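The other protein chains are all here in position, but one chain of the complex has been omitted.
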Amino acid sequence: MSETKKTNIILFSGDYDKAMAAYIIANGAAAYDHDVTIFHTFWGLNALRKDDKMLVDNKSTLEKMFGRMMPRGAKRMGISKMNFGGFGQKMIKDVMKKHNAMPVEDLIDMAQEQDINLIACTMTMDLLGLRKEELIDDIEYGGVAAYIGEGEDGAINLFI
Amino acid sequence: MSETKKTNIILFSGDYDKAMAAYIIANGAAAYDHDVTIFHTFWGLNALRKDDKMLVDNKSTLEKMFGRMMPRGAKRMGISKMNFGGFGQKMIKDVMKKHNAMPVEDLIDMAQEQDINLIACTMTMDLLGLRKEELIDDIEYGGVAAYIGEGEDGAINLFI
Partner (left out) sequence: MSETKKTNIILFSGDYDKAMAAYIIANGAAAYDHDVTIFHTFWGLNALRKDDKMLVDNKSTLEKMFGRMMPRGAKRMGISKMNFGGFGQKMIKDVMKKHNAMPVEDLIDMAQEQDINLIACTMTMDLLGLRKEELIDDIEYGGVAAYIGEGEDGAINLFI
C-alpha cells in the first residue's frame, strides 16, 4: 500500500503541556511521512496567536475582554497540572531548557517547515472575536466540514 | 466504497465547551452521512440529565450527594477554562447568543433529530447513582463492550 497515511489532531486545549504533546505527535507523524493536519479550535487557537498585541478595529467589548484574557501565543500558555499561578510552567520551561527540549513556539515553526497543515477554526474565531491578522501567517481556515473531510480518512485521529 | 462511515465520540468531560465541541463534531459528521454515536461516561453523563429535579427512591446518601453536586443538563455545566465562578460561562453564552450559535441543549435536540445514537454508560450510572428516569428520553444504555463494538469500525474515534 503506497498511500500516504493521515494524522489529524484537534487541538482544543489551551494548556502549554497539551499543545506540546499535540505538536510532538504531529511532528513525529510528519517525520514518518504522514500527511498531518492540526485543527485549532476553542482555547487551542491561542497557540496560533501572534506574540504582539494587535490593534484590531470593530471589536465589541466582550471580544476585547476575551482578547485580553486569553494568552497571545503558546509562550504565554499555562500548564494543565501544578501550574501554581505560573510557577509550574516556569519549572517545566527550566527543565526543558536544561534538556534542550524544544519549546512549543519552535515546535510550531518546525511543523510549518514540515508542511503540516495548521487550520484555525473559523467558528471559534467568530465566537471569541479573533481576526486573521491576530494569528500567525501561512495557516488555513476552516470549520467542522473541513475536519470531517480530513478525519474520515485518518489513520490517527486525536482530540487533545 | 458505498459503506457508511462511523464516527464514535466518548464524552467523558462535564465541561460546557467540551460538550459543545463533541456535539458540533457529531452533528457535522451526521450531516456528512456518518453513522454517529456519542458514549456519555463519567461527567459527560451530566449533559443527558433532565432539567427538572427528579425525586428518585432508594438513593444512598453518597448517591444523593453526587446528584446534588453534579449539574442537571448541559445548561448548568461550567466551562473548562476561565470559568471564574460562572462568569466565563456567562460571557461565552452572551457571545454565542450574539452570534446566533446554538447552545448545547439545542445541539443535543438536533443530534436526536439526526438519529445520532446517544448512549449512557451504565457502569458510571451505577457508580454515581444516576437512574434512567433522571436522563432524557430516547437514549440507549451500554457499557464498554458496546463502545468497543462500535469503536473498532470507526473512521473517526475521539475521546473528549
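Letters A and B name the chains as they come in the text, with residue numbers starting at 1 for each one.
Everything below uses one rule, namely that a residue touches a chain if its C-beta (ideal position, glycine included) is under 8 Å from a C-beta of that chain, and two chains touch if they have at least 3 such contacts.
Small disclaimer: the values here were computed from a predicted structure and weren't measured.
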Which residue of B:A21, B:L107 or B:L128 touches the chain not shown here: B:L128
Identified contact with the non-displayed chain, of A:I38, A:M77, A:V144 or A:L158: A:L158
Where the unshown chain meets chain A, residue by residue: 5, 7, 17-18, 21, 24-25, 27-29, 31-32, 34, 80-82, 91-92, 94-96, 98-99, 101, 155-160
Where the unshown chain meets chain B, residue by residue: 10, 12, 14, 41-43, 60, 62-63, 65-66, 69-70, 123, 126-129, 144-145, 147-149, 151-154, 157-159
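We take it that only the chains that are shown with their structure count from here on.
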Cα superposition angle of chain A on its copy chain B, in degrees to the nearest 5: 120
Euclidean distance of C-alpha centroids - chain A vs chain B, Å: 25
